[in-house]
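The block that comes next holds chain A.
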Amino acid sequence: MLRLSGITKRFGALTANDAIDLDLRRGEILALLGENGAGKTTLMSILFGHYVADEGRIEVFGDPLPAGSPKAAIAAGLGMVHQHFTLAENLSVLDNVTIGTEPLWKPGRDRAGARRRIAELGQRFGLAVDPDARVGALSVGERQKVEILKALYRDARILILDEPTAVLTPQESERLFVTLRAMVADGLSIIFISHKLPEVMAVSDRVAVLRAGRMIDQRPAAGLDRATLAELMVGRKVSRPRHTAANPGAPALVFDRVSATGAGGKPKLHEVSLTVHAGEIVGIAGVSGNGQSLLADLAAGMARVEAGRLTILDHETRRPDPAAMVRLGVGRIPEDRHAEGLVGDMNVWENVIAERRNRPEFSRWGFLRRATARAHAAELVRDFEVRCPSVDATVRQLSGGNMQKLILGRALALHPGLILANQPTRGLDIGAVAYVHQRLLEARDGGAAILLISEDLDEILALSDRVAVIHAGHLTPARPRAEVTVSGLGLLMAGAGDPDAGDPHPTTPEAAHAS
Partner candidate 1 sequence: ADKIKVASVYTVPIEQQWVSRIHIALDAAAKRGDIDYEWSESVSNADYERVMREYAEKGVDMVVGEAFAVEQAARRVARDYPETAFLMGSSFKPQAPNFSVFDNYIQEPAYLTGMIAGGMTKSNVIGVVGGFPIPEVNRLMNAFMAGALEVNPDVKFMVSFIGSWFDPPKAKEAAFAMIERKADVLYAERFGVSDAAKERGVLAIGNVIDTQAQYPDTVVASALWHMEPTIDAAIAAVKAKSFKAEDYGHYSNMKPGGASLAPYGTFEDKIPAELKAKVEAKKAAILDGSFTVEVNDAEPKPTM
Partner candidate 2 sequence: MRLERRAETPPLLSVAVPVLALLAAFIIGTLLIMISGASVPAAYAAMAEGAFGSRFALTETLTRAAPLMLTGLAAAVAFRARLWNIGAEGQLYGGALAAVWIGTAPLGIPDTLLLPAVILAGAVAGGLLLLGPAVLKTRFGVDEVVTTLLLNFIVLLFVSMMIEGPMKDPMAMGWPQSETLPMAAELPRLIPRTRLHAGLIMALVAAGLIYVMMTRTVLGFEMRAVGASPRAARFAGMGVGRVMLLVALISGGLAGLAGVSEVAGRTGYLTLDMSPGYGTGGVVVAMLAQLHPLGVVLGALMVASIFVGADAMSRAVGVPTYIADVLVAVSLLCMLTAMLFARYRLRRG
């Protein structure tokens, strides 16, 4: 159905794709794997016409595909779900799906017909969404559906999904895979990029591995194991950090029946209670949008307590603020490294000292001590293996993995008593994930209390000493790692165990709030 031959793409001195050959067959799911920066997105962008390859050709259903035209790609039956959603939040689902499907000079739109077709596609592939909903009001999972609907609406026969599950919950991912299988059964073909090896092995028929812009291997998925795949991608053995028993100490973070309301009044926390002790990692699992961001914001000093008591490193606070958190020695890893973690337009060294700019090491009389700041940043960059041209490089130039290492380094540099790690490895490749996990475990063993919030159950299970589940603003008691299972967590995340959800095995509120 699709044949790429000899695709080469250079960005300046860097060769992002190096003479890549790839075939896609009808009705198959091909997983495209590779480390961060291996060139996966670049390859798919060339396929879809966002970039023009320097060399090589593309054939779709036997016909050559004109380069550099998304329009031509769509016409040829290609559909792409981008790594970062391309949706207009202020417009409706209908608008987002139908954009570009009618000639621009047509006087009037066929909105009724579009609604019908969206409903029909939704039925057939399990992608039902309200066509008149504003996209900004949808959950991440629903937005993903809209993205896929967009492709299907255009009769895509080949669908490209760039890290579609990076932001999905296990349940949502599972539903996505059901949809994908339905599509394959319908005769579509799918290219699917992911860093999550278990799901790759579960859904794909074939895997193709890129490393540093080169196609390293293509082979059937059947019979592959995780270690082999990891080795193929990275080019060496990846050892996963070993989780050893914790040695909990004094309480470092105590939520005592804390209630709070998030921005826009939407996510609410209801009398959440939780204690994280020094030397342990408590994982919070939950489907995005159930209040974990607000929970994280409270611990990071970005939101305010409405009722209850929040005690952080022995200080009770109602209106935590980020500066106070930094002073108390809380290391914070935010959910969104681009929007919250770093200032993309500023230098590496400036970002390193951003939180601690007022400390005497870094400023005196209101003037920055640039030399010490630079030296400190250089040391941190070395210690945390951040790959960057220099500490004077702007952060925007760093890859996602390196940005994350920088944030990690900044959070850990001061040996904080409490670490808030919110989605610490989202979008990272397995090498980088292993590195971050290793560092977090070391910090725990050094006596830090760690609150880990993640939508990735594998990550929760790999790191946590105790696990709690958040759903609709309610938090279950944290249970020891050994007592929880993936399926049990999944049920809790879906709302079982929630007093408001008509739980068949009700736990008393008292029990639910005991930590």
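The candidate set was assembled so that all candidates are chains of the complex that A comes from, given by their letters.
Just so it is clear, a residue touches a chain if its C-beta (ideal position, glycine included) is under 8 Å from a C-beta of that chain, and two chains touch if they have at least 3 such contacts; residues count from 1.
The structure displayed is predicted, hence computed values, not measured ones.
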For this session: Spot the contact partner of chain A in this complex among 1 or 2.
Result: 2
For this session: Sort out for me which residues of chain A touch candidate 2 in the complex.
Result: 12, 51-52, 67-68, 300-302, 321-326, 332, 334, 339-346, 350, 354-355, 357-358, 363, 366-368, 370
